[in-house]
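What you see is the complex with one protein chain gone and the rest in place.
Coming up: subunit A.
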Amino acid sequence: MATESPDGVAMLAALLRLVPYLRETDVQEFLALWKRRVTLRRGDFLVQAGQVEHNLYFVTSGLLRIYYPTQAEEICVGFGYANNMLCSFPSFVANQPSDYCLQALKKCDLLALSRADFTEFVERNAPFARFWRQELERVLVGRIEREIDLLLPEPERRLARLLARSPHIFQLVPKKYIASYLRMTPETLSRLR
């Protein structure tokens, strides 16, 4: 059955209109910068380790994982799904090769915005700069929470905290990736669930 691919620009617009202080002109101006559409098949990479990240992406549909590749395993550090903006962040801000891989776990539709356009826009649009700062604060708080998760020795407490914080993850992401994200084996996760 053919499903029509959702309109990413409309989704992004709906998302930005949730932010009370962004004016319609700010939203329209920002939307115009998302010039490129990217489609990934399952297993495709959005960013490979070693590549420099030049784009910020908006996920229209699908699911991606962000992982840190090591000899022994691929350590999941995050997931992106519909209505998320994502990028290999350290690479994006520092213009350095990425240590992380971004891989599609399902067929994905994304929109892309170049770093140059993004930076230029955030620097001249004050309401948007405020929005971006708030998102960064939210991410930072999330990362602090996550650091606590990882410092807890008991897998069940790590799981309980994730369940409380992001219950929807369990509907979206296959268990083996959640297990990796929680630093436990899939067997331990399935025993605890």
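Observations, loosely collected:
Throughout what follows, a residue touches a chain if its C-beta (ideal position, glycine included) is under 8 Å from a C-beta of that chain, and two chains touch if they have at least 3 such contacts; residues count from 1.
Operating definition for what follows: contacts and distances are computed from a predicted model.
UniProt records the chain missing from this view under the protein name "DinB family protein", selected from "Threonine dehydrogenase-like Zn-dependent dehydrogenase", "Amino acid/amide ABC transporter membrane protein 2, HAAT family", "DinB family protein" or "3-isopropylmalate dehydratase large subunit". Touch with the chain that is not drawn comes from one residue among A:V9, A:L31 or A:M85, which is A:M85. In the full complex, subunit A touches the omitted chain through residues 6, 11, 14-15, 17-18, 20, 60-61, 66, 78-87, 89, 135-136, 138-139, 142-143, 168.
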